[in-house]
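Just one protein chain is left out here, and the rest sit where they should.
For reference, chains read A, B and C in written order, and residue numbers begin at 1 within each chain.
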């Protein structure tokens, strides 16, 4: 960790001069913070270096705010792939703006950043409390989404022209970099528009954000698929269930689905490279011993096993080799070569996991995220995301949030527990 | 319908001479029957031809039985692909044999018909009430399964050597033909062994059997996947959700999942051929009008669109072209050619639907199926399956059950309702 | 059965003179019927008596219709207690009227028959396809409901004044009697208004209707509660789980939930009276043998055990003694008296089962029910309910449908299977 206090400093549009209309709550004081690390040793070192522990600013309602709610208009966009809870977040933002602050006008820009670019001709919709009241019961996003970059100047033109004071952007890494660019252009033009990000990553891999919405729902769904794969594996002689799960660069979904179902025998993630021969050996042993096996592989795992193209998709993500069919074919080939008959069933649930409604735990989390995004925006914070850290909602500068991916640490207790639970070898090289 | 009364006649090992130990139930009388057709016009015609309406024999406990339960040993095998409810059926058979008739010895032969062939060296397990008491809570089959034919003489040797009086076989078309062959060999040898089939077909396509277990559970699961596809389709500009469902020769799962979720705009099944150009035209119209579309395709649909190999798998089923990726690629190609950008998301839930536990409605049905299979076996019926017809459990000769596949009738009200619900053109040629 | 052909005759407003606008379907011919009984012996007797088997008229689209769709206005009310699928039915009626027949105006009358009585001042809402498109995802009824009778003349005044041609009433016994009264008043006044009932009974107890919507969803929910009760019972020494389920006069929910979960040891229903002493004896035996027990009791069971008040609720139903707490207290008292410590846990899920969305199997069924109600209404049928019989949708005269309750037959195979599955004594007197 070579962070400095400046890295944790959140940008603000200006001083708060208006009394908050929010009623009946304890306001967050200016000095409310939460430390970056809960380990005493880290804290000691930080105090030595910086005079104080590194800490995030706390999210929450402020007693004095920056925008005059009676004149404020807001906008919201959802970008990138679907994730359970998108509609919950939209709804929470709209309801909190309306009920807590009395903000009446909230525009929903359709299809992500496309909705801010006039060249597409998308028409913004007005989001009223009545319009959003039951949308959390549906999967997907009522606003639609899109991938890819749009012209920053054009987007800021739109915000300026429509007199938007706060833009809420719900999206992942690429979306947040876009939000950062928008905030930069706003700064250059000297406009008074706040940009507040709500981090969306079904893979739970945004830095300095402990938990992201939709992740738990995705794990639950993944577990259902693993159960089916386990049934298939046990249902045949030398049955092998192979399940591909999400996780381009971080294997959190694969890891937590594995911990939730100790029926998994091999958990393969991007953070822990493996060799095919070692995997085959371990798989042979497992089959010899138990007659069946379940393998979970994150989509970004094993990319080093093959020459990758380096191509990128519209969001700028590197195109991955499809590890699922690759592994399936190599395993079948291997066992055919050895004259061993196996029954491999491959399941790729893909989009079936992304488009479902959030489960109750995620729903409650989305509600709180949305409310805190509103509080942050009204207080004039900008170029930030609402985070969650050591069970507190926090304000995180976008540059810090997109600085690197959060990853599964192969030396952590969580990976140890995976090894313990699966029984797979620590090294498969 | 050119059936004769003989086609509905169930085979029996011999006369019933033993009083049934089953207590507290109304026994089925010898003459209890249920008509083949509920349409008065059909009945009139049958009476003219045969002197009586065509009718199945009713299933249920008989007051006098063929086997002496105190000496009886039974066996059970599960064959073919997984289907929700397999464990429920195993459990029902074991519990009914034990509690209703006092039969203590039930062998579970592992891995389908392989378990009856000594060349595999599989060891039968004894299935006690305690061993099966909670297995219905798991997906899959605790006995394991396999596809493909085994040597009939070898299998009958095993039954004879182990002194098995009734063999229960749970499986589909291929399995039932196997059971028929076993029953034939038993007849040739003059053995007193009954062969009772419990029809298993997740596609619900066994003839003269109105309902097969696991079908409803599969439809429920399919609906969850369609919901996710609908979210994906609505979440993008010109979003298209494409879902492949089971249904090799009959589209019942696709049809009922479509009726349960009127979000489906195109339902493609094997029974209703379609042309690609007509589909593309209709899809373009739908997108122009609504901006998104959901397509459900049964795996056996559209096979005429391409030269098929004619290869067969171990169960003797013709290998199908994989219609899902085929359609996906053709649709993408078409719209690329037309310069129209679409966002297609393809979902193939595959095995994720087969390996789950039965839902309560299926569970209750499995219980009754298993009990009635036991009643039929004890009464000395053989070479039959337990069916369900006009809300009654029936006895159906295997030759009749495997005579042809039950299919969705394009002239039926059910397909009309699909057309009404989807809005798709009646003819897409 | 002492029915005559007249009892099965459906009333009609008049001859059909307009060509149906429904496209692409096989129309139902005038003579299409389905027999009342699938038993050959019954049919023989009916032919002897009446010259033909007793049969229902088939539901489905007619080639010629009675109402001119371009001028038709329709209304819909939902009455009585909640039942899963109400919104599915509303939606199916609206969509079928619009898409199949081009009927543009459908009024939803709020809060049941109250919505037809001007004294309440409820304002009808217009139900458009857009307004109903996703309501099937919610439990309850978007129209609201109420119990009790309203002034028939006032209701017919409303229909006449608003120029309603078809009134669809979704409700149970009381509601159907109300619909019958409305149809009578319409006949007296010589109006051209059809009244089409869609039978709603979570207890599945309407006569001559094989299956009613919501029942399966209710059974599934009930099973979840039984599972929890089973856990409680096994989790304590002499644990007793006691679950009260719906079923005022018919025990179908209790019966099918019991069949779906063979963990139930006693299933108590209104159709099979029992004595407390006999129950206690059997319960003692069960506890002595297994250490725990699960009891399921339908709300209408055991009413003979106590003096009932004879009071009636707003719908005219007799007020029942609350059997759940009664049984709980008596069982506790009994075992206390015997010095035996037991751990009884009582669960009354009550409304938690009624207000949930329909499961996919029920959803599909609601769609078909709604479509067939629309076909029947357009063809000028009145004073009828849409039924389901021998796997066909049928038209059933309301007087026949409300003539008596469908009940669990203690001599049927289904009750035998309950006895087999629970192991409870056939007689507990």
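One rule holds in what follows: contacts are C-beta pairs under 8 Å (C-beta built on N, C-alpha and C of every residue); 3 or more make two chains touch, one makes a residue touch a chain.
Given the structure is predicted, the values throughout are model-derived calculations rather than measurements.
Across C:91, C:261 or C:354, the residue that sits in touch with the chain not pictured is C:354. When the whole complex is considered, the residue among C:117, C:141 or C:265 that touches the unshown chain is C:141.
The hidden chain makes contact, of the residues A:34, A:155 or A:196, with A:34.
Here one chain is not drawn; of A:17, A:189 or A:361, the residue touching it is A:361. Touch with the chain omitted from the figure is made, among A:24, A:121 or A:337, by A:24. Taking the complete complex into account, residues 134, 137-138 of chain B touch the chain not shown. Within the entire complex, the positions of chain C that touch the omitted partner chain are 82, 111, 114, 138-142, 144-146, 224-225, 227-232, 234-237, 239, 241, 345-356.
In the full complex, chain A makes contact with the omitted chain through residues 23-26, 28, 31-35, 38-41, 43, 52-53, 55, 60-61, 91, 95-96, 99-100, 136, 210, 216, 219-220, 223, 256-257, 259-262, 359-361, 363-364, 367-368, 371, 389-393, 411-414, 416-417, 419-421, 423, 425-426.
Note that in this section only the chains that are shown with their structure count from here on.
When every chain is reduced to the mean of its CA atoms, the largest separation from chain C belongs to A.
Shared numbers divided by all numbers used gives the overlap of an interface; between chain A and chain B this overlap exceeds half, so the copies present the same residues. Each chain gets one centre point, the mean of its Cα atoms, and the points for chain B and chain C are 29 Å apart.
Between the CA-based centres of chain A and chain C the separation comes to 46 Å, rounded to the whole angstrom.
Between chain A and chain B the centroid-to-centroid distance comes to 42 Å (mean Cα coordinates, whole Å). Residue positions of chain B with contacts to 2 or more other chains are absent.
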